[in-house]
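Shown here: the complex without one of its protein chains, the others still in place.
Showing subunit A:
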Amino acid sequence: MPRSTPDKTTTLREAVAAHVRDGDTVSLEGFTHLIPTAAGHEIIRQGRRDLTLVRMTADIVTDQLLAAGCVRALVSSFVGNSSAGSLGELRRRVEHADPEPLEFEEYSHYGMVCRYLAGAQRLPFYPLHSYAGSDLPRVNPGIRTVTSPYAGERVHVVPPVNPDVTIVHAQRADRAGNTQIWGLTGVQAEAVFAARTAVVVVEEVVADGVVRSDPNRTLIPAHAVDAVVECPRGAHPSFAQGYYDRDNDFYREWSAISAKPDRLRAWLAEWVYGTADHGEYVTKLGEGHWAGLAVGEALSTPVNYGRRL
């Protein structure tokens, strides 16, 4: 008897309206690959306020959410525009409290990973070998030590993070939310399992049979997902392995765009507030632009899952 699977597909507008509330702790994950930019833009369009944003690599979409006034606090382990330059708004907020202060909790990459691991497993803390001798625990009271009850040595620990909502971008999912990711898989599954609510944005919603032809590629099972949104090219200017490449020119441009508050706000007015949804943003970029990000084919050799005869 085939199990009937619920249809959780919705639009980005409806998903953000239903699941992201003012004051929420929101995790947007994607380690350089599959960054949920379209979701970030929709949060900006809907004018969410006082969010605590949790994101390992706080990059362009973070700077945009800060500039739009959505974010009160940031939890992160890297606050830079990749290797392409600076985040102008973030630096103004941190260095000059301009236009307002930013609460900032700084961790290391693995510290953030461990926070998600603890959150996903509902553990009280997670140990790691990272902070011995660092000044970071002095400015981040979340980083503490415990003594092992076994060998008696001290080890650093980080607290769990359980976001109100996690939003990730992926290549494909079925209607129920079985989500398949390939290439860099980052910390998306951990961030989804740590959350109270999870939204998955995908390049394409595919038939159940496509997912079930390769179940090992499903990193996030449907039971952990509350909403599924089809949003092609929703990770721009980052990339989606096998779909489109990274827009390196835009990364380089962002340093100049974000350097001046007026220019940054003009960019938001044109590209986020000035577009009704991500579809309009994609169209506005133009097919010529997308042609420059097109990728060729490099297919994997299929594996044989076998079937009982």
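Heads up, the rule we're going with is that contacts are C-beta pairs under 8 Å (C-beta built on N, C-alpha and C of every residue); 3 or more make two chains touch, one makes a residue touch a chain; residues count from 1.
Everything that follows uses one rule, which is that contacts and distances are computed from a predicted model.
Taken from the listed names "Electron transfer flavoprotein subunit beta", "Tryptophan synthase alpha chain", "3-oxoadipate--succinyl-CoA transferase subunit B" or "Branched-chain amino acid ABC transporter permease", the protein name that UniProt assigns to the chain not shown is "3-oxoadipate--succinyl-CoA transferase subunit B". Across A:Ser27, A:Thr62 or A:Ser108, the residue that sits in touch with the chain not pictured is A:Ser108.
Shown as candidates are A:Gln46, A:Gln241 or A:Ser255; the residue that touches the absent chain is A:Gln241. Note that of A:Arg154, A:Arg212, A:Arg263 or A:Lys284, the residue touching the chain absent from this view is A:Arg154. If you put the missing chain back, the residues of subunit A touching it would be 31-33, 56-57, 76-80, 82-83, 90-91, 94-95, 106-111, 113, 117, 128-136, 139, 153-154, 183-187, 189-190, 239, 241, 245-246, 248, 295, 298.
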